[in-house]
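For this view, one protein chain was removed and the others were kept in their places.
Should a chain be cited, it is by its letter among A and B, assigned in written order, with residues numbered from 1 in that chain.
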Amino acid sequence: MDQEKKKIIQFKNIVKKFDDQIILKGINLDIYENEFVTLLGPSGCGKTTLLRILGGFLEPDKGEVIFDGKDIAKLPPYKRELNTVFQKYALFPNMNVFDNIAFGLKIKKMSKDVIEQKVMKMLKLIGLEGYENKDVTLMSGGQQQRVAIARALVNEPSVLLLDEPLGALDLKLRKEMQYELKRIQQEVGITFIFVTHDQEEALTMSDKIVVMKEGEIQQVGSPQDIYNEPVNKYVAEFVGESNIIPGRMIQDKLVRFDDHNFECVDVGYKENELVDVIIRPEDIDIVPEGQGKLSGTVESVLFKGVHYEVMVETVPGTHVTVNMHVNRDNANVKEEGDVRISANDFYLDIEDMKNWDESDLIARADAQAWSKETDEYFPIQRVDTDLKDEIGEYEVTFHTVNGLSISRRIWVVDQKVVENKKANEAVSAFNFFKTVDEIKESPALDTELKTWANAQGWKLDDESETVDLSVDYNFDPEHIKEGIYKVTFWTTGREFKIHTTDYVEEGKEVGLTFFPEDIHVMEKMGF
Amino acid sequence: MRKFRQLTIPYLIWALVMLLIPMALILMYSFLEPGNSIVHFRISLDNYFRFFTDKDFLVILWRSLLIALKTTIICLLLGYPIAYFISRCNEKLQGILIMAITVPMWINMLVRTYAWIGILSKGGLASWVLSLFGIKDAELLYTETAVLIGMVYNFLPFMILQINTVLSKMDKSLLEASADLGADKFQTFWRVVFPLSLPGVVSGITLVFLPAVSAFFIPKLLGGGQYFLIGNVIENQFITVGEWNFGSSISMIMAIVMMLLMMLVRKLDKKSGREDM
Partner (left out) sequence: MQTKEKRIFGKIFMALAIIFFYLPIVFMVVFSFNDSKSLTVFTGFSLRWYETMLKNHSMMESLYVTLIIAVVATVVSTIIGTITAIGMVYSKKWVKRFIQQVNDLPMMNPEIVTAIGLMLLFITFRIERGFTTLLLAHIAFCIPYVMLSVMPKLRSLDPNLADAAMDLGATPWQALTKVIVPQIMPGIVSGALIAFTMSFDDFIISYFTTGQGVKNLSIMVYTMSKRVNPSINAISTLVVVFITIGLLLANIVPIIREKTKKKSQQQDGTFQKRMGKGPKMVIGLLVIVLAISLFSYKKAAEDNKPFVGQTLHVYNWGEYVGENFVSGFEEQTGAKLVMDNFESNEQMYIKVANNESYDILVPSDYMIQRLIQEDLLQPLDKNRIQASLDLLDPNVLDKPFDPGNEYSVPYFWGSVGIVYDKRKVDIEDLEKEGFNIFLDPKYKGDIYLYDSERDSFMMALKALGYSMNTENPEEINDAYNWLLQCVQTMKPEIVTDEIIDNMAQGRKALGLVYSGDATYIMTENENMGYFMPTQGSNLWSDGMVIPKNAQNVDLAYEFINYTCQYEAAYDNSSYVGYTASNMEAQDELAEGEFAGIDSYVPRSGNPKDEVFTYNENTRKTFADLWSRIKVAASNAAD
């Protein structure tokens, strides 16, 4: 074992459950002396739980917490040689700055002189000399933060735990405190274990970052490792900004994505293994059209202060636009006594005409019958139609048990399919009929529009692979009136985010280039 | 919102008539000549003079303060652990326990006090319990002990509720911080929990001490006719003797003594614990 790198804490297979929910799924982690370790992850990933187990505020259900060679998992907090800086500082509001910092020392029954000396030293370290008699509740967030740190450090713990201590501060103070914390850690030379969900904070301060997700550790490494060599899409997305593209490993040092092969430096994958490829925005350069490894159109340029954030579309999306006919509310409702029946006109694709049955028609027309009073549904008993396997206009009549019926129209059309060879995809959708209320009351309009228009997208080379669609429309669903509206369904193409200091014009055709070492290949995440 | 300001006008008038003028009247009556008519207006200090020169009245005032103090201390000693226990229960149980303590307060105070007469009288439940411990023929009813029991019984819930409110609202991370800094349960309690609960303790003390000093039906029901507290003296002056001026001056004296005591208590609170509303 290295003299400098002595293990101070070892988590061994820590499991923690709250009400049957597993928060930590067997954590194994070593922490060394004098390290600044950050536990990074979104809220609910278990990072705070792990810290609280270390602090002694929670007991793990399983596993050991080895501290200096001893298992401390069952030791109460006040017997542990660690101290914590709490999320909202937890300063004692009934004590002034001095008494807060001196608390731990007084508990240890140190002499007055020693206490005074140590507290003063701490105040100097945190830069709050002369504040010892201040009321902690009247101090600013940053000052409270410092007092909390001093209160913990004055006990000379071998490890300091910090639970999202900068969360409550504003941006500027936060940056300041990041440096301050790092400085203090280097000055006192002990291990800091820092919990945060802010990746930038983690990258700035840490010697070692532990990325967590849903109770599991994803990656442990230096900030550089984590940033440059994320092990998977999750880590890559969580740490820094990135372009993540699904790809396929052709062979060692050769990866294929977006219908091109690229050289890279990654080895050790199986041939044809599906992988995720990550290219950081700052690793891509914009070059004149035709000169890069990829080419595309500049979609947007945002000035970000130091650099521009440029979005370049290398593969365009696919669009299809259909008409939405909006009818009066009761146009497609009939009622007789207590019974109501409703149905919509609709379009059918000539290709779907080969084998239809009544239930298809009921579904497409959204035909329903119900009791006005009890809201009970009645079955549609009979469907009459003159529908034929030809393009044209037909009539369909739905009957209820009670003899009430409603007639609607069916248009059989040759449906529009928009193919996009460059993007290797196709999109299709139908015109459709709806009432004002159906649109107003729709809980998730985007999804329902897709259903109503029967909108679909797929890969040209493999029709079973679907492509996600987005919806665009220019009406206000809350205040929609009768009429015909255009609805567009579209796929996103491939966009790259690029950070550059050079300005480019929007709409310009450009080339993109990057070096083989800027391509990072990661294993596909299993779900 | 200037317009909303006008909303206070009705109450300003109301408060003037129903809260301020009555106080002014007590003050006025207390300075008038003894006698129960306001025909002859002669301002004098006779009533106050009479109170302060009569040793017996001073003794009663002292006794009232003393028994109120005893009540308050007992309520604090019993109420704090109960409030603390409740605050450490889970939320559901807390709700039930708080309810259990509140419900008796909805049943009339006099009625509940009346029930104690039966329990405390000779041959009643209390003397039976005492006889189990070898104390035979204990006289409980019409003693100071009975008055004390009655007062604690009536006012303890106030103490518990006040302290519990503060304790259950207390930031749990303060306790963790204290443990983290090496304090065990006991030290955490005395250095953090207790000082922080002082505002609750103070309002609990106020809510117990105040009615205990001026109580007059509890001593009358449980203490017997010869057990006089300052409240009984005032009642007696107004209801039986009819010397309103003297009664007013005693009320005034009591109000002032209480005000001074409450200021003192609040000051103590400001010194040790803080946490304004």
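Worth pointing out:
The rule we apply is simple: a contact is a pair of C-beta atoms (placed from the backbone, for glycine too) under 8 Å apart; a residue touches a chain by one contact, two chains touch by 3 or more.
All values derive from a computational prediction rather than experimental measurement.
Among the residues B:Tyr48, B:Tyr114 or B:Phe194, only B:Tyr114 touches the chain that is left out of the figure.
Counting the whole complex, the residues of subunit B in touch with the unshown chain are 1-12, 14-15, 17-23, 25-26, 29, 36, 38, 54, 56-57, 59-60, 63, 78, 81-82, 85-86, 88, 97, 100-101, 103-112, 114-119, 121-125, 142, 144, 153, 156-157, 185, 206, 210-211, 213-214, 216-217, 221, 224-228, 231, 233-242, 244, 247-248, 251-252, 254-255, 258-259, 262, 277.
Please note the rule applied: only the chains that are shown with their structure count from here on.
Our note on geometry: subunit A versus subunit B, Cα centroid distance of 58 Å, whole angstroms. The touching residues of subunit B, counted against subunit A in their complex, run 171, 173-174, 176-184, 187, 191-192, 195-196, 198, 272-275. Within the complex formed with subunit B, the residues of subunit A that make contact are 55-57, 76-78, 80, 82-84, 86-88, 90-94, 103-104, 106-108, 135, 137, 151-152, 155.
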